[in-house]
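Dropping the structure in here first, questions after.
Removed: one protein chain of the complex. Kept in place: all other protein chains.
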Amino acid sequence: MTADSSGRSLEERVREIEDRFEIYNLIASHTPSADTGNGAYVASVWTEDGVFDRGADFLRPTGRAEIAAGSSNPEHHRAIEQGIAHFAGLPYVRIDGDTAVAVSYLQILVPDCVGPVFDVPNHGAGRGFHVHRVSANRWEFVRTPDGWKIKSRTLRPFDGTAPARDILRGALEP
Amino acid sequence: MTADSSGRSLEERVREIEDRFEIYNLIASHTPSADTGNGAYVASVWTEDGVFDRGADFLRPTGRAEIAAGSSNPEHHRAIEQGIAHFAGLPYVRIDGDTAVAVSYLQILVPDCVGPVFDVPNHGAGRGFHVHRVSANRWEFVRTPDGWKIKSRTLRPFDGTAPARDILRGALEP
Partner (left out) sequence: MTADSSGRSLEERVREIEDRFEIYNLIASHTPSADTGNGAYVASVWTEDGVFDRGADFLRPTGRAEIAAGSSNPEHHRAIEQGIAHFAGLPYVRIDGDTAVAVSYLQILVPDCVGPVFDVPNHGAGRGFHVHRVSANRWEFVRTPDGWKIKSRTLRPFDGTAPARDILRGALEP
């Protein structure tokens, strides 16, 4: 079996590629999960002891059950009924055996209710959306017998202060 | 040849990875296609019987020729001359043999012509962009002798109603 310069077998290399796509899908599914408020899905993708840290302005749910509850509470569903959309950019992903780290950007958009109406040829008319928040996200994943799970997610808003930048630096390692 | 727990050969696993990248590229190319109004390209990536469903506010072109015509008509080119930009997030992709499903987010941005001018250090001055629409997209792909093609695409706007969420739930399956 052919090995690369690191001595890994082709099978090990293919498995790491599959791991990477599984992690891409976990990140890609998180916005549909947030925008539907699906607690059962959330519970299925976090580890039992996961930690979701959104910064000092928000609760810091710990453990799969608390995180799932926070993602599907009535207040969150009010945001969903207003048309909130979470929007994920291309993530940086680094895998190291049975653990992995990702750094990603996230936008939160909400329908605008005060601005002027724009009428765009072939694309309808409307007030459009307001970009409410942009955040830097650090994800830590772990391989389990049931596939890759989220062990921690830390997000910090872009507001000119250092915490978002501290997260971003995790994407600049070799 | 090494097989994984599902009994697939390494070659089958590598082919599925290549399939996945081909589908990523189809989604990534769709925004350049929309923003240049390239009907010939559109015709080349849809199946003969494809269906593009943008919801009740828009025409519902059926078949490769109609879809290509809709993507390159004069009204669409007026939007292009105004500077419209389609912007795609990270998609969720699931492959099952010769078919595949993706769920993706899409923003449509248009240059703002009424807001205040912002002058950002090292990044120029201008009125910036208005996020005109955000939509949830469900793509169905099929493998053909000429590569993967789009069989259907259904998009629904984020506006607080259920149809966008119905699409998003397709990304929460295992």
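Odds and ends about this structure:
Think of it as A and B in the order they're written, each chain with its own count starting at 1.
Just so we're on the same page, contacts are C-beta pairs under 8 Å (C-beta built on N, C-alpha and C of every residue); 3 or more make two chains touch, one makes a residue touch a chain.
Because the structure is predicted, anything quoted here is derived from the model rather than measured.
The missing chain, though absent from the display, is touched by one residue of A:26, A:43, A:67 or A:108; that residue is A:108. Across B:36, B:99 or B:161, the single residue that touches the chain missing here is B:36. Looking at B:109, B:134, B:150 or B:172, the residue that reaches the missing chain in the full complex is B:109.
Mapped onto chain A, the footprint of the missing chain covers residues 2, 4, 10, 13-14, 17, 20, 57-58, 73, 75-76, 78-79, 82, 84, 89-94, 103-105, 107-108, 110, 114, 130-134, 136, 158-160, 164-165, 168-172, 174.
If you put the missing chain back, the residues of chain B touching it would be 1, 9-11, 14-15, 17-18, 21, 24-25, 27-29, 31-33, 35-36, 38, 41, 44, 80-85, 87-91, 104, 109, 111, 115-116, 118, 120-124, 126, 128-131.
FYI, only the chains that are shown with their structure count from here on.
One finds 20 Å separating the Cα centroids of chain A and chain B.
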